[in-house]
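Working notes, beginning with the structure itself.
Every protein chain but one is kept in place in this view of the complex.
Note that the chains are named A, B and C in the order they appear, and that numbering of residues resets to 1 at the start of each chain.
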Amino acid sequence: MIESLVQPGSTFAPDIDFVINLVGGLVFFWGGLTVAMFFWLLWRYRYREGVKALYVTGNEPELKRWINIPHYLIILCDLAIIGFAVQTWYKVKQDIPPVDDEIRVVGQQWAWTFQHTGPDGKMGTDDDIKTADVLHVEVDKTYQFTLESRDVLHSFSVPIFRLKQDVIPGREIQGWFHPTVAGAFDIQCAEMCGIGHGIMAARIIVETPEQHAAWLAGAK
Amino acid sequence: MAFKPIATTRSATGILTAKLAVWWLLASEVVIFGGVLASYIMHRIGHPEWANYASHTNTMFGAINTMILLTSSLSAVLAHRAAELKDGKQAANLLLATVGGGAAFLCVKSIEWTGEINHGFTITANGFWSFYYTAAGIHGLHVIAGMILMIWVSMSARKNEELHRVELVGIYWHFVDLVWIFLFPLLYIAK
Amino acid sequence: MADAHHAAHDDHGHGEHHVHPQSHYVKVWGALMVLFFISVLGPMIGIKIVTLITAFGIAIVKASMVVKYFMHLDVEKRIVHYFLAISLAFMFLFFFAVAPDVMNHEGRNWKNVAAQHAVEAGLAAGDGHGGHGGGHEGGEAPAHEAGEAPAHEGGEH
Partner (left out) sequence: MSEAHQIDGHHGHDAHGHHEPTFLEKYIFPLDHKYIGMQYMLTGMVMALFGGFFAYSFRMQLAFPGISVPGFGIVSPTEYNALVTNHGSVMIFWVAMPVLIAAFGNFLIPLMIGADDMVFPKLNRLSYQVFLLSCIVLGISWIVPGGGFGGAWTSYPPLSANGDYSMTPLGSSLWLTAVALEFAAFLIGGINFITTAMNSRAPGMKAKDVPMTVWMICIASIMFMASVGPLIAGAIMLLFDQQLGTGFFDWKRGSDPVLWQHLFWFFGHPEVYVVLLPATGFVAEIITVFARKKLFGYQTILYTAIGTGALSFFVWAHHQFVAGIDPRMANIFTITTVLISIPIAEMMFLYIATLYGGSIRFQTPMLWALGFIFEFLIGGVTGIFLGASGADIYFHDTYFVVAHFHYTFFPIAFIGTFAAATYWFPKMFGRMMNETLGRIHFWGTIIPVNFIFIPLFITGAAGQHRRIYNYNHFPDVSTPDLQTLNIVATVSLVILLCFQTVFLFNFFWSMWRGPKAPANPWKANTLEWQAPSPPPHGNFPPDNMPVVYRGPYEYSVPGREDDYWPQNQPN
């Protein structure tokens, strides 16, 4: 569903898309069945002259079965959804795999500042490259990011990566991503942060190794 | 004024309607104070440095106030007893004694706060003092509300009317006391 | 009206419950006062665990005595117990679900740097200021330090 609207651009995007599709499939099946049943009952038991309604209390086992069996099946579906959702969550948010590079993201009203490690690959050294509103990363490399805020809550959201994490002032929050598609994509702020919330945009530029090297050379 | 719905005189649960309402009121107060105190305790445990700030609270004032409130609870429950014995006059007097306890509590509180504010421990000094004034302030508002209610109840009780209200306002007052029983160690003793 | 009320009250509220003598309540009050003095004296021993027990253990004992003997919850209908207990239980739920985020200053993939700074600065300043008036500065100072520290750090990189 989602893939046709926004292409998956990171290693965990397919996992998230899978959970969405799984929930979507189950929901479509059960929702469709319920709605079909609902309209069939409305049509079948519409008012007709001289036909009296049945007196049913809801305790008749042969009727309750029609509620209980789907209900147990729905509990099973729930368990499946919980299982896959938690597994994906663990992969995206809890576990950080071995990383190749680091970036530091600072949000403030209403701009993003990105700090790249620069040629030496180490954060906090002199050759760090700071950019405003443009983030340069290399395709097929695992990045660990650290989020900070100067003032209010922001949210670092990269739809193409299926990544979203709120930025909280006073906290350092870490996460990771691994881009798989080269190109330029949106970064949005997804948490109300004041008047300029609507203009707090940035771009993430996923580069091939050659492009990235060229950018590094040019930025120095 | 005399209008009282039939609904009010019914009692399907076996609990007097007004008393049931007081219990519900207290249940909702539990979550209000619970919210403040839970937030306070989280910060207090997470911030060991608050022990330094808390060391400037005056345990003596807190202790005097605890004694005052405990004693006023006694007079409140004795007022309830008098009301059960249909002695409206004594109930009214005991209620006024309880009001006196509340007034004494507020006096001690204002002396204490004046001293603390003069030493620079205002509500904005730091997180501990913010919680100190907020929690005690909300409690203080309940004390004031209780005093007003008790004066009102004592006026009708003196005429031997609406004696059941003596118990109701008493239950509320004991709750106010109860909150202080927890505020005292939280704000004064744990240092 | 008042009489009709009182009758209803007696029937339902305290039908089986006789009026206690005055001395009963005075005894309860006496016990509360004794407990109160223990809770004030407890911290003077200076052992932390004793302080906690005398402060909060006794607060709970006192509270239950007030609830039982003064508010007469012991003769109240069951349902009242239930809804008071539920309110209280929700507060414990709230505390234990929120504490991992707010009470802790570090967790999986996050660190509350500002709070950690406030703790360090507060402890450092608190040791230096024993005096009554000095405590105020001890309170103000870390506020500024903590406020500037993360911003400063951000600028440095």
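The rule is short, and it goes like this: contacts are C-beta pairs under 8 Å (C-beta built on N, C-alpha and C of every residue); 3 or more make two chains touch, one makes a residue touch a chain.
In this text the structure is predicted, and so the values were computed from the model without any measurement.
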Omitted chain - touching chains that are shown: A, B, C
Residue in contact with the excluded chain [from A:V106, A:L135 or A:A190]: A:A190
Sole residue of B:S55, B:S130 or B:S156 that reaches the chain not shown, by the stated touch rule: B:S130
Note that subunit C touches the chain not displayed via residues 83, 86-87, 90, 93-94, 97-98, 100-102, 104, 107-110, 112, 114-115, 117-119, 122, 142-143, 146-147
Kindly note down the residues of subunit A that lie in touch with the hidden chain. 1-2, 5-6, 15-16, 19-20, 23-24, 26-27, 30-31, 34-35, 37-38, 41-42, 45-48, 51-59, 63-64, 66-67, 70-71, 74-75, 78, 81-82, 84-90, 92-94, 109, 151-153, 155, 157, 159-160, 162-171, 173, 185-186, 188-199, 201
By the contact criterion defined above, which parts of subunit B meet the unshown chain? Give residue numbers in ascending order. 2-3, 5-8, 10-13, 15, 17, 20-21, 24-25, 27-36, 38-39, 42-43, 47, 123-124, 126-127, 130-131, 134, 138
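Criterion: only the chains that are shown with their structure count from here on.
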Edges wherever two chains touch, nodes for the chains themselves; is that graph a line, a ring, a star, complete, or other here? line
Taking each chain's centre as the mean of its C-alpha atoms, give the chain farthest from subunit A. B
Where subunit B and subunit C are represented by their mean Cα positions, the distance between them in whole Å: 14
Expressed in whole Å, how far the mean CA point of subunit A lies from that of subunit B is 49
If a residue has to touch 2 or more other chains to count, which residues of subunit A qualify? none
Shared interface positions of subunit C, touching two or more other chains: 115
Where on subunit C is subunit A touching in the complex? 108-115, 150-151, 154, 157
Looking at the complex, which residues from subunit B come into contact with subunit C? 2, 4, 9, 11, 13-16, 19-20, 23-24, 26-28, 30-31, 34-35, 37-39, 41-43, 45-53, 55-56, 59, 63, 66-67, 70-71, 73-74, 76-78, 81, 84-86, 119-121, 125-126, 128-129, 160-164, 170-171, 174-175, 177-178, 181-182, 184-185, 189-191
Enumerate the contact residues on subunit C facing subunit B in the complex. 1-2, 4-6, 8-9, 12-14, 19-20, 22, 25-26, 28-29, 32-33, 36, 39-40, 42-43, 51-52, 54-56, 58-59, 62-63, 66-67, 69-71, 76-77, 79-80, 83-84, 86-88, 90-91, 94-95, 98-99, 102-105, 115, 118-119, 121-123, 125-127, 129, 132-133, 135-136, 138-140, 142-143
